[in-house]
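This structure is in structure tokens; I'll ask about it shortly.
What you see is the complex with one protein chain gone and the rest in place.
For chain A:
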Amino acid sequence: MDCDICGKHAKVHLTQLVGGQIKKITLCDDCAKEKGVTDPTGFALAEMLLGKTPGKVVPAAPAVAGSGRKCPTCGFTLEDLRRIRRFGCADCYNTFRDDVNQMLRGMHKGPKHCGKVPAGMMELHERTQRLEELRGKLDQAITSENYEEAAGLRDEIRQIEIRAAAAKQTTDDSLP
């Protein structure tokens, strides 16, 4: 068998499971060493095998007509995403939100974060979640022509938004 990287006689056979399928990689001693495959405890092996995308390969970014959109913070474009399969900065996620949502389909257990939240963002996070929930209910109420309930929901949303604006005003005022 020949090395998958350089074609020399290969001695190292790696096996890993990806999506229920066994994948084999064959390497010569030199390439194995270079790629860190001799690491007996496998951590480095994992990183080598998977790049930095354990278990799953990032699907190519969707081709978007009229792209050329740029992240205002870091200048990243969709072309860059297709090329390096990584983002340029945290703000890219906002810039390309629709494309991100498309990419995430099937990559994770779900589309929304339900883990740890930074302590300083807890209040805002809970409010955001609550608003989203209420807006969903409002849509439903309107669809089912339940206008009384819809009015109640709309009031509740408005109140939360007013309180949020007031809170924001206070923090902004307290800034130096």
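To be clear about the criterion, contacts are C-beta pairs under 8 Å (C-beta built on N, C-alpha and C of every residue); 3 or more make two chains touch, one makes a residue touch a chain; residues count from 1.
The definition used in the following text is that contacts and distances are computed from a predicted model.
Remark: of the listed names "Ferredoxin", "Protein-arginine kinase", "Quinol oxidase subunit 1" or "ABC transporter substrate-binding protein", the one matching the undisplayed chain in UniProt is "Protein-arginine kinase". Within the full complex, the residue among A:5, A:74 or A:142 touching the omitted chain is A:74.
From the options A:104, A:151 or A:167, the residue with contact to the chain not on display is A:104. Even with one chain removed from view, chain A keeps its contact list with that chain: residues 11-20, 22, 29, 33, 36-50, 52-56, 58, 73-74, 76, 80, 84-91, 93-94, 100, 103-104, 107-121, 124-125, 128-129.
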